[in-house]
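Removed from the display is one protein chain of the complex; every other protein chain stays in position.
And now, subunit A:
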Amino acid sequence: MLNPEMLSYVYGGLMALAILVYAILDGYDLGVGILLPTNNDTDADTMIASIGPFWDANETWLVLAVGLALIAFPTAHSVILQALYLPITIMLIGLIIRGVAFDFRAKAKIKRKKRWDTMFKLGSILAAFMQGYMLGLYVMSFDTSILSILFALLSGAGVVGAYTLIGAAWLVLKTEGELQFKAIHWCQFAGRITFIGVIAVSIVNPLINSDVYKAWFESQMPLILLAPPVLCLALFIVQDRVLNKLKRNNEKRGWLPFLISAVIFILCFFGLTYSFYPYIVPGQLTIFEAVAAPESLNFLLYGVIVVVPTIILYTLFSYRVFWGKVQPLSYY
């Protein structure tokens, strides 16, 4: 039986892991949705096929992340979700439209297919943007001044950029020929935009949020903590060069942009959690104050210990089954 402090670490860590995995996995399939062309049926089919077997499980990480917040930090969960009421509603509508469009596009009448592709794209943009917008509001401690809203809008655009980056990188990995070349260009463009976005957010955030400023510039911070942000910025540059090489020779290392994008996600996520730790509601509640009853969390822990590794195993199994360049998606 773990004590409440240990449980705060365990569940805080698990929740962070779920959010990170969600951002990377659903990030790439939302990104593919954002990039979906509405005037090129063949490309659209291939792009959809590349995410077909995965998107559903990817989205489940969001349910897990929200679920863990609900279970382990119920007070924080209700404070955050009530504060973000309307953005959440809009994000959910985006996810709903997108989820059903995926199925309807393949089953509805041919003439309606384009319409569903447009819905898929819009739903993806809406969901990605609202996630970023909510992240921005969260970072600003749910303040609703004009400045905070502007920051949240910037953050929304940043997340759309980041998802586009990893989505394009996924396509570089999974497609070939002309579409792959397009994806390389998309990836480079999105990478540059995201690069600017990350720098802008990193400058603005400590300036308008004094706690974040303290965490990075006034604490007894070991120099090693500077490594992640520096590495992150360096990776953007490496990414750009890798993509230039891929333009000349796309046969080799098609997997590299996705790996680099994923590492960039991990580093940015580290920066974010470091800025706020140990707070779960910025400036209001720490994970230690918000943690639920130990008897409940210990009971769930048995499941976590057995099931989470199993989930990771069969997720890897599914990626192995659909390994390699994407093939036309025939149901069955």
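Here is the rule we use: a residue touches a chain if its C-beta (ideal position, glycine included) is under 8 Å from a C-beta of that chain, and two chains touch if they have at least 3 such contacts; residues count from 1.
Everything below uses one rule, namely that contacts and distances are computed from a predicted model.
A chain of this complex does not appear here, and its UniProt-recorded name among "Protein SCO1/2", "Cytochrome d ubiquinol oxidase subunit I", "PmbA protein" or "Sulfate/molybdate ABC transporter ATP-binding protein" is "Cytochrome d ubiquinol oxidase subunit I".
For the chain left out of this panel, the touching residue among A:57, A:149, A:204 or A:233 is A:57. Listed residues A:88, A:153, A:225 or A:259: the one in touch with the omitted chain is A:88.
Subunit A meets the missing chain through residues 52-54, 56-57, 59-60, 62-64, 66-72, 74-75, 77-78, 80-82, 85-86, 88-90, 92-93, 95-97, 99-100, 102-104, 107-109, 292-293, 295-297, 299-300, 303-304, 307-308, 311, 314-315, 317-318, 321-322, 329-332.
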